[in-house]
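Just below is one structure, and these are the notes that go with it.
The complex appears here minus one protein chain, its other protein chains still in place.
What follows is chain A.
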Amino acid sequence: MATSKNSGGLRQLLESTYSVIALLFILVACVELCDAAAAVDVYRLIQYDMSGTPFGSRFAALNHHASSLRFPPGADLSRTVLIIPLRELNVTFVREYITQKKPLGGLLFLLPEVLSFKQGGNKQVHEKGKMKKLLMELEQLLVHSNIPYPVYFAFENDDIDTVLADIKKNDAMGQPATATTGGYKLVIPIAEPKKVASPTITNIQGWLSGLKADEDANQLPTIAIVASYDTFGAAPALSWEVTAMEVALWLFLKWQGFSIFSTQTLRQEEAEELDLKVVLKHKKINISDPRVAWEHEQFSRLRVTAATLSGCPVAPELFEGTGGLFDGRQYVNETAIVRGVKLVAESLARHIYGHQGKSAQIFADESSLSVNPAYIRSWLNLLSQTPRVAPYLSKNDPFVMALKKELAGHADEVNVQHENLEGIFTFYDSTSARLNIYQVASVTFDLLLLLVLGSYLIMLFCFLVITTRGVDDLIGLFRRPPSRRVKTA
């Protein structure tokens, strides 16, 4: 009985090992080993149609060899991806390539790590101004062109830096990477970009009512403060514009219990008290132009007095100043935003409660109504980490929900309106992907290897025949056919 128990236990053990081994084999056969030299997150250039005209990068999938800017002149780049770090960017070169429609496999721009949202905080950026200017130029060029190959943005890191250094070394030797010479291959396995189905823009409205006195002749009309929270940039996944001072202001005002919906013009007195220079600019509006230069002009057309608070002296062009790659968290001056918020809040308060001309500050710095920098900072942090291109924000996007919730916490009534964006604009998806960089050997290498292996096996064969059977047998292997002929003849 003991032996049967033992044998039963042994059988169980054997069975379990069989299943383990079988499982191992299946696992090994199915698992896709990650064998890339590097895998990087990349973000695609925006692709959109405006009134039927295509703009942006029209393709997403990538499977080409990589090359740097030091490629030998005259090389065929139609199946090569150019990797251009921002430091070496020459916008005229890129413009030339795009406007002259020179064939290219793809473009990969490397942005400095400091611009990445993962960095966060206020890192010092050397040559900040130059980089910002370069990026702005590049972005304007890319967003307004029709590019028939994929264009991607990525942040520099150690892996990709070593790969780029290697590529530069290979290029310097005069060998552009092709199938026969080896090098690096960039692969982005992604589906064809599809249109974003019914993109929506979400408007959030909050209403806070003041004290209603029926016979009060001095009752103020409603004041409306309007702010836009969305952005538009070259890479939709990277557009986290932070000149959203307006949003911060708006939220702060809700917090302090202000009512909105009226007209308001800014007073210069309050501005002087806060050491800010405010200039009132009047500008004639072209009613027939469908595009409006400033946001307040929409209201002015409906005969509502309105103004726009902006740091730009001149109205921005289409898609300019809407926040792109260069608008990073570290370019934002928190104190400036706090001051601006205070300015608008003070002037509004004085207008509403009738304190014009008085010098007392309602939102004095030490009082309980002062602007809370931590609050502003936390919202700025959130804004700087959330890409907010409107067509890519779904109806129930968490960011939109967060704004709505914050507003609902301070206003009496909150409404959310969804507007369809079809018509003039069509946007395409596939905004971010994962790039795999493989180091590949050339076909010639494998051919050479085949040659070497073939000769090795032949030599091994001859050696074994000689040692075990003798040299005569080896010669006999090659001599048999003639001897047969001799016999038959």
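Rule of thumb we're sticking to: contacts are C-beta pairs under 8 Å (C-beta built on N, C-alpha and C of every residue); 3 or more make two chains touch, one makes a residue touch a chain; residues count from 1.
Everything that follows uses one rule, which is that contacts and distances are computed from a predicted model.
Name of the non-displayed chain as stated in its UniProt record, restricted to "Epithelial membrane protein 1", "5-demethoxyubiquinone hydroxylase, mitochondrial", "Prefoldin subunit 6" or "BOS complex subunit TMEM147": "BOS complex subunit TMEM147". Considering A:172, A:424, A:441 or A:471, the position touching the chain not shown turns out to be A:441 (whole complex). The missing chain, though absent from the display, is touched by one residue of A:402, A:457 or A:471; that residue is A:457.
Looking at chain A, the residues touching the absent chain are 13-14, 17, 21, 25, 28-29, 31, 33, 35-37, 182, 185, 187, 438-443, 445-446, 449-450, 453, 457, 460-465, 468-469.
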